[in-house]
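A single protein chain has been omitted from the complex, and every remaining protein chain is retained in its original position.
The block that comes next holds chain A.
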Amino acid sequence: MLRWFEQNGPEGDVVISSRVRLARNLKDYNFSLKLDTPDAHKMIGEAAQKLRVLPEFKDFHEYHFENLEEVQREAMKERHVISPFLLSQSVAGGFVSSNEDLSIMLNEEDHIRIQAYRAGMDMERAYEAADHIDDCIGAVLPYAYDTQYGYLTTCPSNVGTGMRVSYMCHLPALAWNNKIQGIAAEIGRFGLVMHSVYSDGNKSAGDIYQISNQITLGVTEKELIENITNIVQQIVTQERILRNRLKEKQKISVLDGIYRSYGILKYARKVSLKDGLVLLSQLRLGLAEGLVKTPDERDYAIYQLMIGIQPGNLEMLASQELTEEETDVMRAQFIRENLPSIE
């Protein structure tokens, strides 16, 4: 079974994934800020005990941080199974579906974070999945809920629906035309926020951006999804217009860039993370626009390589700690072994 990042979904030329995250807390425990370590263990224990017997959780993998190596947790964060916040916790646990599109984190900033991913632009189905799991959990664990403020969360910026909806998009043409900052400012007026998923110092690497809602109170889940989807569709259109212009006016330069990138990816013996992301971004654009093709035009999701070249994943593959140079060597080898051939 393919994972969400191993396939291209609807509008997959631009939209990599749709993600819904629901924040929930248990009524009877203090929230993370005031939850001491013994109570955190107790909370995770109680939640895990109630959840692991649910039929919906039958094929889920259960994990607890005390049983995981640091590098395993890091790799889980790189695959977006757990959040950076959970990674920073010393006591945590959770459940992951076998294809990793559903993840339930315990002892995040809120007691429970439910996360659902789908490939491409498919927020309705991501929400359906998260909503169903939410109903299952809410039936066996009493949530903190207020009639006025809705689902109560540690951070006042999450109360109400407790829902954060995010689209991850590949926007190379907008980035090359210096349009990203303008868009980021513009969508702020609609209560949305945009950030670069991978950055190298102050610069984005790989042209992957995440667009999320900020407002969670006073809007329904449906309205939230409609609002952000509408805006992201417009961003997708703008990206496509600029890609077409590139193909019309600078076809040879664009093709040259893609083939040069492919050449380095295929033959280099050392690749830094930043270079890897930048080169893969070029290749992703080439495949998405049909400028280069895999044999039999087989669909290949480049984003899986962008996850694969992250340091934690490489260290997992090597089954040993790596120096920075060894990581770059390992990265080059990983890319050579997994790069699709192009015609």
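Details
Please note the rule applied: a residue touches a chain if its C-beta (ideal position, glycine included) is under 8 Å from a C-beta of that chain, and two chains touch if they have at least 3 such contacts; residues count from 1.
The rule is short, and it goes like this: contacts and distances are computed from a predicted model.
Taken from the listed names "Ribose import ATP-binding protein RbsA", "Probable membrane transporter protein", "succinate dehydrogenase" or "UvrB/UvrC motif-containing protein", the protein name that UniProt assigns to the chain not shown is "UvrB/UvrC motif-containing protein". Contact with the undisplayed chain is limited, among A:N107, A:T154, A:Q282 or A:Q310, to A:T154. For the chain left out of this panel, the touching residue among A:R52, A:H195, A:K251 or A:K266 is A:H195. As for the chain not pictured, it touches chain A at residues 25, 27-31, 33-34, 84-85, 131, 134-135, 138-157, 159-161, 163, 180-181, 184-185, 191, 193-196, 199, 202-204, 214-221, 224.
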